[in-house]
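Structure first, then comments.
Selected chains from the complex are presented in situ; the others are not included.
In this document, chain identifiers A and B correspond to the written order of the chains, with residue numbering beginning at 1 in each.
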Amino acid sequence: MFAIYGHPEAARLTFYGLYALQHRGQQSAGIVVTDGEHFMEKKAMGLVSEAFQEEDFSRLKGHIACGHVRYATSKNYQFADIQPFSVRYADHSFCLAYTGELLNAEKLRVQLEKEGSIFQTASHAELIMHLLVRHLHLGFEEGLIAALKQVQGAYCMVLMTEDTLVVARDPRGFQPLCLGKLGDSYIVASETCALDLMAGVYLRDVEPGEILFIGKNGLRSLKPFAPARHAHCIFEFVYFARPDSDVFGRNVYLARKRQGATLARENPEVTGEFVMSFPDSGNYPALGFSAQSKIPFEMAMIRNHYVGRTFIQPTQDMRDFGVKVKLNPVRNLVRGKEVIVVDDSIVRGTTISARVQRIRQAGASKIHALIACPPCRYPCYYGVDFSTKGELIASTHSVEEIRRALDLDSLHYLSLEGLLNSVDGSTESGYCTACFSGNYPLLPEEEPEKI
Amino acid sequence: MFAIYGHPEAARLTFYGLYALQHRGQQSAGIVVTDGEHFMEKKAMGLVSEAFQEEDFSRLKGHIACGHVRYATSKNYQFADIQPFSVRYADHSFCLAYTGELLNAEKLRVQLEKEGSIFQTASHAELIMHLLVRHLHLGFEEGLIAALKQVQGAYCMVLMTEDTLVVARDPRGFQPLCLGKLGDSYIVASETCALDLMAGVYLRDVEPGEILFIGKNGLRSLKPFAPARHAHCIFEFVYFARPDSDVFGRNVYLARKRQGATLARENPEVTGEFVMSFPDSGNYPALGFSAQSKIPFEMAMIRNHYVGRTFIQPTQDMRDFGVKVKLNPVRNLVRGKEVIVVDDSIVRGTTISARVQRIRQAGASKIHALIACPPCRYPCYYGVDFSTKGELIASTHSVEEIRRALDLDSLHYLSLEGLLNSVDGSTESGYCTACFSGNYPLLPEEEPEKI
């Protein structure tokens, strides 16, 4: 999610911002821009680089824009679901870019339908728009606050009117959202790497529970919600965020290296001729492991950078082709060696299984795997859609069973304390660790605040 | 270049082979297959993954196939130039996949035109086909030998007839070409990584000056040319080949690591807080440098893996966007640090200049660059088209001038001896070092052998 206020090339910069944030969603991309009076938009399925052409930007004129890339969470995802989501209401246009997951969406939807609302999508963005217009009689600002007080869950959102940008983050701050400037323009982005790309300056994070109004008179902040214990998603540090970003005030690269170092400290008995990773997400903890253990780091899996979206099926005798075409081990390096593989996480277990197999075929004598987080045992209710990757192998298998299933000589996970310490230097901090611990900071049952 | 003899899915495997060799040419891709009687082909501009669709392979039926990816060497490159190059002659079909550069092409062409030949392309493949048919009265085998005795230069080629695969490599062996098997099928490929992808077995290199005939009765080898001193392209180890390949009998990854280690030994005075590279080609010498110097390795430049072929121009105030969108430094790591950057080579100097600038902007206090080869001072006549990358900066500038132009605190190149030693453990070996040394193993003036 990216938004900018007050730049003559707002849509173009939003394009670049989405480009930098592409890793957060590859299924669709959309940009809406306003020139102070009218909205113009472009939405398309696929990658940012495919969704937009130069000619789009001659049409997308305006000084305020917001954009969204979408992470696939449903097979039924269709064009109407692409965000930002625009509506017309009583001579006004509103546009919403939203990430997260609402826990009381179904209940709210049923109630809204009882009152006559109709829905064209299953998206929570549409739900929030309905709540907003139901409260607009209180005025825009009060109406928005009232609407947001009704929802429970994880969200970061940008609401654009013809001439204003409104930014909101849920009181627990599940997902990252940062505020920056580029010259006189304000920027809001999911990660700081989007700021870097355009040489913007990071100001601060949008705070949990904060609503920002950005308009002609500058920036105004409200904190209308009851304070809540923070619950930053720890998985951002494990897998989601780009290593060159800072999220929740911490640099991701350094945190990942510390995870690898902690893994080495927690598993001093693990030894081998070298440490390797599966590029790219495993690289950083592997470097940390190597630095701590003094076991040399090798880039023993070579990535093919030209892998496209081909659907050409291999012949019967070529299994695991998807993995093979992407990564190839350096045989001369691996053959006859005891190797230590560091990876970021294991969700379903299928990807790592095929990759381990490739190292085995290249002749490794022993393979030890070290995982830079604890076993993922519990589903996420706040927007990380593990389920699209299939069932969580650790929810039904012990570590020893996983080790055997993956044909590993040994398998070691980072402890939860080790992970928290690596990220934050403390285990007291306000992170959501539900996927590892089952401790959910917010559950579907809880009642929304009264307005 | 890839070819396979004797597999029911010959075209499909050629597709995968080209996929693995995509780094050797991105401008066009072509596959020709024969079922023993007829040729079927598909050629297209662009990447292998874009050029072929699943439905193509229902048409490309046959058990012998060859494929080609083309490295852009001319702006006038057009559809007719896409290889493999097919002709019909006297009820026969021939098809040629060719890489390299002929030194006496112009002279041969003028002579052929005098004798009535017409050309539809500027490609040397068409020239060789003309020479072949002019000598077919000697029989196919003798005719081919006579034709190849007329050409001077660097070449690897696969000539396909309706039922035979003929492979040839020039007597000096400028470019790599390996022979492998997949079950009972023979495979010929530019690099061994193509064999790995399909779990094929490496047999040996096609030898310099060797002609292989692969047909119903198996494989037959001829060496009809006068022996010549080998002149393997040393630049394959610097930049061209994939690190997981073996070329000229040596593993590329290990050679690059040794280059980095030699750089460290040759420059013991260079120091810094960490060693980094520009991914991916600089990674391997950087690892070698780090291992030798004991200075830690960091992956301080993060690659955006979703960079497409966008031509959307940034705004005026966003310079070097092409670099920025691809690589972003980890600011927290670089800020205030003295850093050592290891890169594979400097050709024109523009790419590295923009990248160094990015590190500087991220706050590095000092930047030392170490280059894993000597200065590139001389053009290549054998197929490495430096000129498409622009002029060679080192041909007109001293190292100190380059250092200043790139805004570096120090700049160090690997010595030629160091490079040869790193690759081969000796400086006596048969490599072409012309781009560094100006010692050309073969010059345009030389007369071709008499037939």
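To be clear about the criterion, a contact is a pair of C-beta atoms (placed from the backbone, for glycine too) under 8 Å apart; a residue touches a chain by one contact, two chains touch by 3 or more.
Just so it is clear, the model here is predicted, and its values are computed rather than measured.
In this structure file the homo-oligomer totals 4 copies of one chain sequence, with 2 depicted.
Simple rule for what comes next: only the chains that are shown with their structure count from here on.
In whole angstrom, the spacing between the mean C-alpha positions of chain A and chain B is 38.
The touching residues of chain B, counted against chain A in their complex, run 9, 12-13, 15-16, 19-20, 22-23, 26, 47-50, 52-54, 57, 193, 196-199, 242-244, 246, 251, 253-254, 280, 283-284, 287, 291, 296-299, 302-315, 318, 321, 324-325, 328-333, 361.
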